[in-house]
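Only one protein chain is missing from this complex, and each of the others stays in its spot.
The chains carry the letters A, B and C, assigned in the order they are written, with residues numbered from 1 in each.
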Amino acid sequence: MILQIRRSPYNTRAPRACTLEPYPVRKKEARVSALERREHWLAKPRLPGLVFLFLLLGMACAGAPQTDATTSASRAASADATSSATKSPGPHRAITSVLYDAAQGPALRLCLLAAGLGILYRAWQFRRLTRALHRQPFARSAASRAARVPSAREVRRAATSHPVMKTASFSFHLFLFLVPLLLPAHNLILHRSLHVSLPSIPSPIADWLTMVVVALGAFFLARRILVPRVRVLSTAYDYAVLLLVLGPFVTGLMAYHHVSSSPWLMIAHVASADLLLLAVPFTKLGHMPFLIFSRFFVSGEYAWRQGRRAWGGSA
Amino acid sequence: MKSGSNLEKTLQAGHFAVTAELGPPRGTDPAPVEKKAKLLRGVVDAVNVTDNQSAVVHMSSIACAALLLRHGVEPVMQMTCRDRNRIAIQSDILGASALGIRNILCISGDHHSLGDQPGAKKVYDIDSTQLVALARRLRDEKLVLASQDEVCGEVPLFIGTAANPFASPYELRAQLFAKKVRAGADFAQTQCVFDVAMFADWMEKVRSLGAHTACRILAGIIPLKSFRMARYMVENVPGIVIPDSILTRMEAAPKEKAAAEGIQICSEIIRQVKQIEGVAGIHIMAIEWEHRVPEIVEKAGLLPRPA
Amino acid sequence: MEAGQTGVGRQRVNGSTASAIVMHRIGRVLQRNRQMITLSLQACAHCALCAESCFKYVHSGRDPRFSPSYKAINTIGKIFRKKGRLSESEYQAVSSLAWESCALCMRCYCPVGISIPSLIACARSVCRERGIFPR
Partner (left out) sequence: MITAAQKPREEIFAMIRSYREAQRPRDFLQCLTVGCGGCASICMAGGQREILGLNEQLTEMARSAKVPVRFSSVTVERQCNPQFLEDIEDMVRDSDCLLSCACGAGAQHLGDRYADKPVFPALNTLFLGVDVDTGLYEERCRACKSCVLGQTAGICPLTRCSKGVLNGPCGGTRADGTCEVGNGIPCAWSSIYERMKNQGRLAEILEIKPPMDWREKGQGVLVQAGFEARYGRAGRG
């Protein structure tokens, strides 16, 4: 089934042969492969980021046994059914509970720390790359004052993105952030360890929202595969990061529905969440901080506010 | 003797010249011109005829000057660069000279967007300095701009220019005046003087450049009718500086006495300006107040005019 | 920031000196924009939402090779990754992408806020340093 994106508002003329050879989606298949394939995604400039990633994970696991005093108490108290804590906590505890403690305890803190540092680094890098714009006063002669300027509403209305894509990506990102924050299970853990918790939404709704997120993820995956202009850009790296993002949601969903009772499921859930947090500043998920800095501070046609900075730093 | 005009004779003789200003009517009725001419005859050496002042349509300066000649008053025809290109300007100068008009004042002219025809196409083909040079070339070499064949007949002209010592950038104003003198100006009428210290400073710079000998400088004088007029001039007319002392005096004066106070201030300024070395006369710009000019000149002790 | 590239290639052999100078100048261009290029290319989520805002893409019957992100990645991305050491044919491909398929009208919309025109302009300046101009 070829996903036929609705005709975009861009070309309202009646479909008709255009002098250039029309562009059938099907034939594109051959032409796309003719384009030179991209090198292996490991050769990307992102290599340092990924090496840093694996290093951190290894360190986290190594550091787990010594520092788990605090968490084991909380784990024992919770005695939640998901973890296989039924066996008595003998000296050689199962590797799964060790990993689970590590993933939930120090690894989480470490990943949060690394993500925070990463975002700070991006902020500093961003500051160094842009320079402050000094607005000089300008004077308008009568003639140019009369020139008509399309109102902001008109400009926004002729925005350049699809309505379908806009709603899909907006809801995807919204739930992506909301679900983990407002999940009752997460708040439980948060409350027990820090005695503070965010308001949480009822579990069935959270569950339904997770399914929406996973569905949207699938939609984006399909779009990446089927829409030619996206496929030509996509590399294995994009697919990997997309799956990385969906990882915690899928495993969380499986855990919630007890698809399998093996402890590895929870470990996978928490580990993938840590990985996701860690990946934000160092991989293409860095478009999150970039968007905030660029669309808020850099002046440009699509800047949300009157940007006070411009690209081209002091260098 | 460059033109034989009465103004030139007075200035050559070293007398303290007095000129006034007259706005042509906004129509064809010659009566107001005649009335004003009668008021000013014998009181002043020459009368400026404005050329569509502040870009508002009036009778043309040449026609009104010719009417003044008929009434025995010597006109100073103002010529702006706003309305005519170089062909029209040169033909107008030749026409005016043929009609017997001897004095010409070369000014840039107020911008047309300030007047009643903002939609007009601006000309500004040449600017005031180039107009002065053009007039001198016509008079001395009898040659039209950029051509070598002589015009027939003499072109006696006494060339005047405007100078505004009170407009920014101030340091440049003296040198700008010297530039116009080098271009060929014979006399100059400055913007209205209220801040005498600033005017003296400008005169001092002009003297250091030695421009005050070749070109006679007439200080511009405007009698203030009311405080409202003074405030309007300060805020809206560019290049006019009225010190606070005069403004407070005008504000203090009661309504009916304001005019008398204005004339009093005017004569004080004239007396102070006369002491400044290099000032060869005054130019009284009393538009629509011509009937008060005799009183001002008399108060300044400049009557009777030299024959 | 003139770090790094100064010591490059002063051999006496004429041919290689000339190319060394070219490489030095390309290095300087890349060095000046290094951070902006890496940051932008990393931030690009390959979502291809910028395509619809590009009239060349729309007018060419939506050929993906005209989408701004494709142009940016396949011009400056490739140059940057290989530090400017591209073969002649690759440079021709880059120059055709940077000049013929892009009018540099600065209007491509990127939801993330990447300045695609600067990337393509940077690719153009590298091509110019290399002595390659639009056909």
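The rule is short, and it goes like this: contacts are C-beta pairs under 8 Å (C-beta built on N, C-alpha and C of every residue); 3 or more make two chains touch, one makes a residue touch a chain.
These figures come from a predicted structure and were not determined experimentally.
**Student:** Checking the contacts here: which visible chains does the omitted one touch?
**Tutor:** A, B, C
**Student:** Which of B:60, B:130, B:226 or B:264 sits in contact with the chain that's absent?
**Tutor:** In the complete complex, the chain left out is touched by residue B:130.
**Student:** Of the residues B:57, B:172, B:214 or B:252, which one touches the chain left out of the display?
**Tutor:** Considering all chains, including the one not shown, the answer is B:172.
**Student:** With the missing chain put back, which residues of subunit C would touch it? List them for me.
**Tutor:** Touching the missing chain: residues 53-56, 58-59, 103, 105-107, 109.
**Student:** If the missing chain were put back, which residues of subunit A would it touch?
**Tutor:** Looking at subunit A, the ones touching the missing chain are residues 9-14, 16-20, 133, 135-145, 147-150, 154-155, 157-158, 160, 299-301, 303, 307.
**Student:** Please identify, in ascending order, the residues of subunit B that touch the omitted chain?
**Tutor:** Residues in contact with the chain left out: 81-82, 86, 107-111, 113-114, 122, 124-130, 133-134, 145, 162-164, 167-169, 172, 175-176, 178-179, 182-183, 191, 238-239, 241.
The rule is simple: only the chains that are shown with their structure count from here on.
**Student:** What topology does the chain contact graph adopt: line, ring, star, complete, or other?
**Tutor:** Here the contact pattern is something else, fitting no line, ring, star or complete shape.
**Student:** Using the touch rule from the top, point out the two chains with the most contacting C-beta pairs.
**Tutor:** A-C
**Student:** Roughly how far is subunit B from subunit C, going centre to centre by Cα mean, in whole Å?
**Tutor:** One centre to the other, that is 65 Å.
**Student:** Based only on mean CA positions, could you tell me how far subunit A sits from subunit B in angstrom?
**Tutor:** 77
**Student:** Hey, how far is the Cα centre of subunit A from the one of subunit C, in Å?
**Tutor:** Distance between chain centres, rounded to whole Å: 27 Å.
**Student:** Show the residues in subunit C shared as contacts by 2 or more other chains, in ascending order.
**Tutor:** none
**Student:** Which residues of subunit C touch subunit A in the complex?
**Tutor:** Interface residues on subunit C, with respect to subunit A: 1, 32, 35-36, 38-53, 57-58, 60-65, 67, 69-70, 73, 80-81, 106-107, 109-115, 118.
**Student:** Considering the complex alone, what residue numbers of subunit A touch subunit C?
**Tutor:** 8, 10-11, 18, 20-23, 28, 32, 35, 39, 43-46, 122, 125-126, 128-129, 159-162, 165, 169, 224, 227-235, 238, 283-284, 286-287, 290-291, 293-295, 298, 300-303, 311-313, 315
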